[in-house]
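To keep things clear, I will list the structure first and then write my remarks on it.
As you look at this complex, bear in mind that one protein chain is not there, while each of the others sits in place.
Take a look at chain A:
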Amino acid sequence: MEEYAREPCPWRIVDDCGGAFTMGCIGGAVFQSIKGFRNAPSGMNRRLLGSLAAIKQRSPIIAGNFAIWGGMFSTIDCTLVHFRKKEDPWNSIISGAATGGILAARNGLPAMAGSAVIGGVLLALIEGVGILFTRISAEQFKPPNPILEDPSQLGPPPGFHQQPNY
């Protein structure tokens, strides 16, 4: 991914928190509008009102949950960068798992383990897709191999003996 397009490390936490909040806010608004529309009593006006009420009620909460996830993830990521002295996909995977575990801490140990596994797998998928895209886009810039053929295999050109061309 573009490492230089992001903020340097301590400020990345704030940036990621804001990005996750925005994502949750907009995504939550879309989902809650659909949900409120479907669950409202019949009548177009009532459906739109139900959709609006659902957005107002639920989408800030979803956004806040996203923001906590993003901020926690980025904090652990930066901590790992500081202590391991390198930035690689393992940082993201570890911090995804740790974030999932920590945020489920009040639900008991089995829930923590499940959340950690889900977080780790999710971040591993994201990182894998990122690496895949980098490979594919790098393939475009590979210089083409010059095709070297041995001309002697072709034999003499046709009409070589009949008409000398000079």
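In the analysis below, a residue touches a chain if its C-beta (ideal position, glycine included) is under 8 Å from a C-beta of that chain, and two chains touch if they have at least 3 such contacts; residues count from 1.
Definition applied: contacts and distances are computed from a predicted model.
K.L.:
Out of "S1 motif domain-containing protein", "Ribosomal RNA-processing protein 42", "Rab5 GDP/GTP exchange factor" or "Mitochondrial import inner membrane translocase subunit Tim23", which one is the UniProt protein name for the chain not included here?
P.N.:
Protein name of the absent chain (UniProt record): "Mitochondrial import inner membrane translocase subunit Tim23".
K.L.:
Which residue, A:9, A:52 or A:94, contacts the hidden chain when the whole complex is considered?
P.N.:
Of these options, the touching residue for the absent chain is A:52.
K.L.:
On chain A, where is the contact patch with the chain that was removed from view?
P.N.:
Against the left-out chain, chain A lists 7, 11, 13-19, 21-22, 25-26, 52, 56, 60-61, 63-64, 67, 71.
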